[in-house]
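Removed: one protein chain of the complex. Kept in place: all other protein chains.
In this document, chain identifiers A, B and C correspond to the written order of the chains, with residue numbering beginning at 1 in each.
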Amino acid sequence: MFGKILIANRGEIAVRVIKACREMGIGSVAVYSEADATSLHVRQADEAVPVGPPPAVESYLDMERILEAARATGAEAIHPGYGFLAENAAFARLCEERGIVFIGPNSTALELVGDKVRARRTMEKAGIPTIPGMTSVATSPEEFRVAARALGYPVMVKASAGGGGKGMRIVCDEAGLVPALESGKREAKSAFGDDSVYLEKYIEEPRHVEFQVLADDRGHTIHLFERECSIQRRHQKILEETPSPALDPELRAEMGETAIRAMRAAGYNNAGTVEFLLGRDRRFYFLEVNARLQVEHPVTELTTGVDLVRRQILIASGADLSIRQEDLLQRGHAVECRIYAEDPKSNFLPSPGRIAFLREPKGPGVRFDSGVFEGFEVPVFYDPILAKLIVWAEDREAACRRMSVALGDCVILGIHTTAGFLRDVVNHPEFRAGRSTTSFIGKYFPSWGTEEGEEDGRRLALAAAAYEALARTAGPTGLPGRRGKEDVATPWTTLGRWRAGGET
Amino acid sequence: MFGKILIANRGEIAVRVIKACREMGIGSVAVYSEADATSLHVRQADEAVPVGPPPAVESYLDMERILEAARATGAEAIHPGYGFLAENAAFARLCEERGIVFIGPNSTALELVGDKVRARRTMEKAGIPTIPGMTSVATSPEEFRVAARALGYPVMVKASAGGGGKGMRIVCDEAGLVPALESGKREAKSAFGDDSVYLEKYIEEPRHVEFQVLADDRGHTIHLFERECSIQRRHQKILEETPSPALDPELRAEMGETAIRAMRAAGYNNAGTVEFLLGRDRRFYFLEVNARLQVEHPVTELTTGVDLVRRQILIASGADLSIRQEDLLQRGHAVECRIYAEDPKSNFLPSPGRIAFLREPKGPGVRFDSGVFEGFEVPVFYDPILAKLIVWAEDREAACRRMSVALGDCVILGIHTTAGFLRDVVNHPEFRAGRSTTSFIGKYFPSWGTEEGEEDGRRLALAAAAYEALARTAGPTGLPGRRGKEDVATPWTTLGRWRAGGET
Amino acid sequence: MSVTELDFLVDGEPRKISVETKDKAFVFREGGCVLEAEVRRISANELQFRLGGRTLRAHLVRDGERTFVSVDGRDFVVSEFRPETGRRGEGDEKTAETSLRVKSPMPGKVTNIAVSEGEEVRKNQTLVIVEAMKMENEIKTAIDGVVTKIHVAVGDLVDSERPLIEVEKQ
Partner (left out) sequence: MSVTELDFLVDGEPRKISVETKDKAFVFREGGCVLEAEVRRISANELQFRLGGRTLRAHLVRDGERTFVSVDGRDFVVSEFRPETGRRGEGDEKTAETSLRVKSPMPGKVTNIAVSEGEEVRKNQTLVIVEAMKMENEIKTAIDGVVTKIHVAVGDLVDSERPLIEVEKQ
C-alpha cells in the first residue's frame, strides 16, 4: 500500500479523498492555488503544497508543478479527483513515466475513451448499441428518405460540422423530412459555412442512466448498478439517484452486462462509468465513458455498501478486486443533490463570496460531502460546487422526504445556493412519481423564485428581520431580545397566518 | 399516521426521534425540565413544553405532567426514548387509559418482562435456555456435589439473599467445592445475616450478545440480528458492534430464532431486545428483555438498512411490519462508541459543565447522534451521555480504522469526555482481534491516562499552549500569530521529534 | 402594546412593516397582509415562527449593512432602508433614464469587451463578457445609446459594485 498520496484537486472531492487516505493510514498531500490557501482541503491534509496562481491552468492544471509537488513530498501516487487532470491521458502517461501511480485507468484506455469517435467505433465493434445514424454521406432527398425509414421515425437532422444545436431539426414523419432537411441545411450553412447534414435516430424524452464499473488490473470487472442522472440543467447533472425508477431487474442486468462489455472492450481498469441514453421504448444506447470517479459516486456507495474511493486506491496499489458480481445488491434508495454557489432566482448566475453562516444538514442517513466552511470565501475561479448532500433511506419515498428535510436544514448564508431550488425539485409531484427525463427542469422549472411560496418566504424573511431589529434596539431587557423563562416556557399556540386584508 | 408525537425524553435520543418525526411529516413536541430550557431537543422540536424542576423525578419522570403536556398540545402518541419512563408499565397503562398511544410494547408485556423472576419463568416454560442453577434448597455437601456435577464445572456459589458479589465464589473442580461453600456461607452470613447459598453454572469470560426484535400488533415477529455489547465498564455498555465476531451463521440463526420465540412467549409488540450471555463453549443463555429502543440501535440500522425509530412509529400507528425475515441481511460492519461526559483519567468521574468548543466528526460512513452543541452547559442532573459516534464500513477492520479517525476528529473541549479512552480501546490489539468479553476493560484498561502516550500528549499540549501564548503576544505581525503566505507556502519538512536530552 | 414601524429593502425592493406585540404573540402587518405568530429564539442565528399550527424556521446572519435571511430553503437579502435618502439596492444605475452605468451581476473576470468607446449600441446588445466559476456571462445594455466610457480591461477582476461601462441615450 502507498505511504503517501497527493490529491491533485480541491473542494469537496479533495476532502473526500483525504478522508479515505486517513482511514487507510496513508499520508495525504494537498495542492492549492493562491486562491485556495485557506481552503478546507488544505486544512485537512497532512501536508499542503502551493502550485501557482488562481487560474486553474497555472495551478491545478499545471502537470509539471503537480508532479514536482509529488516528488518533493515523496508521494507515491496521485488521485486526480474529477475535473482538472482526471481524464487527461497525457498526465496519466507522464505519471507512468515518472514512476508515480495515477489512481485511475491506464493511459491507453484513457486515450481511447477520451476520443469520442474512436470510443464509438470500438463500442460498435464490440456489439454495444450506439444511437443509430447514417454512416455515409447523402445528397438526394430519396437517399435521406431511405435512411430515415431504416432508422425509424422520429429522426433528427444534424449538421455534420455541427455542435451547439445549430442545424438540428426533429422529424416526426416522412412528410416533414424534406422541409426539415432544407431549413437544417440553411442554418448549418450560415453557422458553419457547410450545409452538409445527416440523420440520427431521435430518442424522445430520454433518461440519462449510467452504470458504475470497477475493474482491477487483472481484468476482473464488475458493475455496481445504475445511477439515474436525468435531472439536468444546461446539460449539467444537478440531482442523481439510484436505483433508477425506470429500470426493472431484467433491463438492469442487461445494461450492467453491456457496461462491463464496454469497459472490457476499452481495456479499462480502476473505477469508471458507462453512460447510456435510455429511450421510452426501453432501448438504450452507449453515450460515453466517464473515466474517473464521478461527482455522484456516493449514491452508489450508500446502496451497494462499497467504498469507491477506497477501492480505487486498493486497485491502484495492485490489489485484486475481491468483490464478485453475484455478491452485490442494491439496498434502499439514495439521492444526491449538488449544492452550487449559484442564484436560482437570477438564471443561476454564479454566486461567489463569503459564507457568513453555515449550518450543515446531519442525521441518520444523511451525508454531506462538503468543501467549504463558515467564513470561507468561495473563489470565482473554479466550479461552483460547494457540497453534495446525499441521503439514503429504506425506499424512494422515504429518501425524498429525508432529502427535503435535509435541504431545509442546509443553511448557507452570504451567497446564493441551489439548495432551495433543489428542494422544490425533490418535492415536485412529477419527480415523486419517478418521471424524470432530461427535459424535466426545462419543462417544470422554466424559472424559479416567482411562485407563491417565494412571496410567503419574502414576507417571513421581512418579519424575521423586523423581529431582529426590535431585539437589537430593545436590548437585553426588551421582550424579543431576551430568551428568558417566559419566552421558552410558552408552548406554541395555534394562531392565524398571513391573510390578505385581515384584521386580528 | 399520527399528526403529532410528544417525545418524553431529552438529549440525543429525543433529537433522534424528533428527526424521524420531521421526515415522516409528523409534528414533534419536546418536553423539558428547567435545567434543559436551552437544550438541543428543545431547539429542534416544533413545540416545547416545560414539565418541571431539574430533578428527573419532578419532570421527566412525572407521568401526569408529561400526559398533560401531550393533552395540551394535542399529541396523539408518546415516544419514551430509553431510560426515564421507557420501561414503566404503569405509564404505558396510563397512556392506554387516556387514549394516547405509547410507542413501545403493550403494558402487559412490559410488566411481564420487567419482572425478572416472572420473565425467567416464562422463558424456561417456553424452552428458552437460561443460566442453569439449583432450583431447590440444599444443605449437605453431598447435595451440592450432586448438583454441581449436574451443572458441570466451573460453577458459582451465590448467596440466596445476595447481590453485589457478596458470597460469590467460583469453583473450578470438585476439590474446591466444599471450601468455597464454607467461605461463601461465612461471607453471606456477615453480609446478609443469612448463610444460605446455591449453585449456578459459571459462564467464563462471557460475551454479552443481544438480538434486536421487531413485532407488529398482529404478531409478525422478526429479528434484526445481533449486537455485540461485551465492552462494558461498571456493567455499562460503552462500545457496541455488529456483527459479533463470535457468531457464525448457524449460531446466529439459532440465537435469532430463540429471540423471536422469547418475544412471542412474552406477547411482545413493537421494538425490543433480547439479551443473552454467550459462553466460550458457544452456549447461550437468556438474560433479560430490554423493552425499549436501545442506545445502541444505530449499529443495527446501519447494517440491516432498517430505520428502527421509523418502524417503531409505524408499528405503533397500527401498520403491518412489511419486512420478512428472509429479506434481511447484515451488510458490512458497524461500531458505536458512547461519548460520555466523564473523566477517564480520574476514574470516570462525571464531568458536567460548559462545552467551550465542539467539532463533530463527519464523513462517509460516520454518524454522530448528538444531544449537545457548542456553548451548551451539560447539566449535572442526568445521564452523562453526550452523543453516540457510529461508523459503518465494508468490514470490521475498516470500521475500526474509521472509528479511530472519527474519535480523533471528535473534539469536545471544556469538559472531559470518554472519546480518547474509547479510541485506545478501539485500537487495542485484543479488541482488533475480536476478543471482546465482559472482562475486557477490567483486564486491559485497569486505568488510563498513565501510559506513554499520555506524557507525549501532555508535552504537545504544552507546546501548543506555548505557541498560542507567543501568537497572542506577538500580535498580528509576529510569526506564529499570522497565517501569511510564507507560513502556508511551506510544505512540511521532516524534522525530529521529542528526544530525551537531545540537542538540535 | 406598542406598534413599531420599520422600513426595509428586501432583495432590493422597499417594504414597510409594522410590528405589534399581543400577549405572547407578534402581529406583523405589511400592506394588506397580517401575520400573527409566536416567535421563539432558538439561537443567535435561528428564529422559529409558530403560526397556524405550523412551525417555520428562519436563519439570519448580519454581514455589515445586510442581513441574509433563509426561510424554508429560500434566501433573501434584507437591509434597513431610510426612505428619506432614497437609497436603492444593487444593479445598474440609471440617471433620469438618459444614461446607464452597467455593472456585473456577480464578481468575476472580464474575458471580452465587445464594444469600444463612442460606439452606438442597441438595447440587449452584449457589451462585456464576465467569467465566473467557469461560466461565461454576457453583460448587455438595457437601453439604446452610445458607449461613453469603458472602465475595465480584459483580464480585470470585477465585483458587483464597480461600473463596467457607461452608456448614454442619444
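Basically, contacts are C-beta pairs under 8 Å (C-beta built on N, C-alpha and C of every residue); 3 or more make two chains touch, one makes a residue touch a chain.
Keep in mind the model is a prediction, meaning the values are calculated, not measured.
Which shown chains does the chain we cannot see touch?
Answer for the hidden chain's contacts among shown chains: A, B.
For the chain not shown, which residue from B:137, B:170, B:329 or B:470 touches it across the whole complex?
Answer from the full complex: B:470 touches the omitted chain.
Based on the whole complex, identify which of B:370, B:417 or B:438 touches the chain you can't see.
B:417
Pick from B:71, B:149 or B:359: which residue touches the chain that isn't shown?
Going through B:71, B:149 or B:359 one by one, B:359 is the residue touching the chain not shown.
At which residues does chain B meet the chain that is not included here?
The missing chain touches chain B at positions 341-343, 346, 349-354, 356-357, 359, 380-384, 407-408, 410-414, 416-417, 419-420, 423-424, 449, 453-454, 457-471, 479-480, 483, 486-488, 490, 492-504.
For the chain that got dropped from the picture, name the residues of chain A it touches.
Residue positions of chain A that touch the missing chain: 27, 43, 46-48.
Quick note on the criterion: only the chains that are shown with their structure count from here on.
May I ask you to sort the chain touch graph into line, ring, star, complete or other?
Shape = complete; every chain linked to every other.
With chain centres taken as the means of their Cα atoms, state the distance from chain B to chain C in Å.
52
Let me have the rounded angstrom distance from the C-alpha centre of chain A over to the C-alpha centre of chain C, please.
30
Using mean C-alpha positions as chain centres, tell me how far chain A is from chain B in Å, no decimals.
So the centre of chain A lies 39 Å away from the centre of chain B.
Out of chain B, which residues touch more than one other chain, so two or more?
46-48
Identify all positions of chain C at which a residue touches two or more other chains, and write them in rising order.
Residues 40, 50, 55 of chain C each touch two or more of the other chains.
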